[in-house]
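Handing you this structure, nothing more for now.
Chains shown are a subset, placed as in the full complex.
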Amino acid sequence: MPNEDLRSLICDLARSFYDLGWVSGTGGGICIRDEDRVVVAPSGVQKERMRPEQMFTLALDGSIASRPDDPSLRPSECTSLFLKAIHLRNAGAVIHSHSIHAMAATLLFENEFSISHLEMIKGIQGMGYHDTLVVPIIENTAHECDLAEALEEAILRYPATSAVLVRRHGVYVWGADWVRAKTHAECYEYLFRAAIEMRRLGIPTRFEGA
Amino acid sequence: MPNEDLRSLICDLARSFYDLGWVSGTGGGICIRDEDRVVVAPSGVQKERMRPEQMFTLALDGSIASRPDDPSLRPSECTSLFLKAIHLRNAGAVIHSHSIHAMAATLLFENEFSISHLEMIKGIQGMGYHDTLVVPIIENTAHECDLAEALEEAILRYPATSAVLVRRHGVYVWGADWVRAKTHAECYEYLFRAAIEMRRLGIPTRFEGA
């Protein structure tokens, strides 16, 4: 897909994520990789009103390959975190959501979110219905960029995960391409919300047998 | 309605179901029957971004009558389940929803979901306000196609039902045509959500008299 279209796609997806409540208050974001380039939105902009000409294109080392004309724009603060998933997992796209369900899930679990025996677990790469889905939770930091080290550690310690939760903050989700990253993000969102619902109804999130 | 229009209609409905939270993460789906043909979406695609040229047309025995040009596409994994409702109930359309309310309802009931004395029950074919609406719940399986036998059994054991819930998964709903299938799906969705709300408020879902 040419860069032009990727830029429009990011704007489209960001608008859709805004409607889902994932990127309100200029929080959250998305990047999409195109071979040795990564297209990423600027920092602190309104996610539902972004325009293609506001996008940055980065090299894989994070250096800026092309930038928007508006000199006040800087690349998303999530960039160093996005690059971790790209380098360590060969991600084709990374989504950062501030969904209230992702955030609340980190209040209900200690070091790992875990859930089993829900059909939507199948939507996560490599996972089946009977598997226990585990998502590591890292502690939040004062500055987004300071999360990069903890994110890297969690990715290395949980080689099967496609997401890392950040305590009292949200979640980073990735996939082999933007479609799979988005599918993952929708499945995790459902599972976080389901876990909260189950907790409220007094039902354990890990199935203990019939 | 010509097949062309049915294909567009499925795309429209899928987008609307995505907005309702029924088919996120590429889960869920819909098929519409047109005499001896069934139009069905491909497996694993983003439901809110489907295009008419991606649709399959099947014969009633499930064999492919026409297929999209894209060779990577396969018919929805729900197909064998859709065909059960078509053959056993003469359904004109079948909707499979992953709604979190349908899923959560299966956590609150053993073998049957049941609710009575709600106006929306009237929206289900053959049911009145004072009737107790019963929806059988079948156990989930590792693979969607393995559900077909249990679905058939449930349909035969509950001749009045227009829906079957799947534990920790979602619901299959049908009707004589796509309008009635969609109306059913909306009514069941409302009733599943109402049951969860009533449970939280400590109100029994089966009315026991004034």
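Letters A and B name the chains as they come in the text, with residue numbers starting at 1 for each one.
We take it that a contact is a pair of C-beta atoms (placed from the backbone, for glycine too) under 8 Å apart; a residue touches a chain by one contact, two chains touch by 3 or more.
Owing to the predicted nature of the structure, the values given are computational and were not obtained by experimental measurement.
Within the whole complex of this structure, the shared sequence is present as 4 copies, and 2 of these are drawn in position.
Keep in mind that, in the parts below, only the chains that are shown with their structure count from here on.
Mean C-alpha positions place chain A and chain B at a centre distance of 30 Å. Those residues of chain A whose C-beta lies close enough to touch chain B in the complex are 16, 117-120, 123, 128-130, 179, 182-184, 186-187, 189-190, 193-194, 197-198, 200-201, 203, 207. Across the complex, chain B meets chain A through its residues 24-27, 46, 48, 98, 100, 103-104, 107-108, 140-142, 166, 168-170, 196, 199-200.
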